[in-house]
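Okay, here's the structure, questions in a sec.
As you look at this complex, bear in mind that one protein chain is not there, while each of the others sits in place.
Now for chain A:
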Amino acid sequence: MKVKYFAWVRERIGKAEETIEPPASVRTVEELIAWLSGRSEAYAYAFEKPKVIRAAIDHAHVKPNAAIAGAREIAFFPPMTGG
């Protein structure tokens, strides 16, 4: 699946997007955050406060317990500050 990062999540990880293949045991958005956090210090820094992180699956906002099965694109970003 494709993963995208925005704003300071993107800056901390050091890339805007990538393709990942998490193990089957990673079933939800919060499990994916935990799995990504274990990849490197940069990911751990980006996701150090997982409750602050917002997620979207295929362009729709989702909660941390949302299932990631079948997702084409998952995005992680801070709370929005547009308008």
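The definition used in the following text is that a contact is a pair of C-beta atoms (placed from the backbone, for glycine too) under 8 Å apart; a residue touches a chain by one contact, two chains touch by 3 or more; residues count from 1.
The rule we apply is simple: contacts and distances are computed from a predicted model.
Colleague: Refer to UniProt and select, among "Peptide/nickel transport system permease protein", "Helix-turn-helix transcriptional regulator", "ABC transporter" or "Molybdopterin synthase catalytic subunit", the name of the complex member that is left out.
Modeller: Going by its UniProt entry, the chain not pictured is "Molybdopterin synthase catalytic subunit".
Colleague: Touch as defined at the start, partner being the missing chain; which of A:Ile13, A:Val29 or A:Ala56 qualifies?
Modeller: Only one listed residue reaches the unshown chain, and that is A:Ala56.
Colleague: Would you mind spotting which of A:Pro23, A:Gly38 or A:Gly83 touches the chain that isn't drawn?
Modeller: For the chain that is not drawn, the touching residue is A:Gly83.
Colleague: Even though one chain is hidden, which residues of chain A still touch it in the full complex?
Modeller: 4, 6-8, 56, 59-61, 75, 77-83
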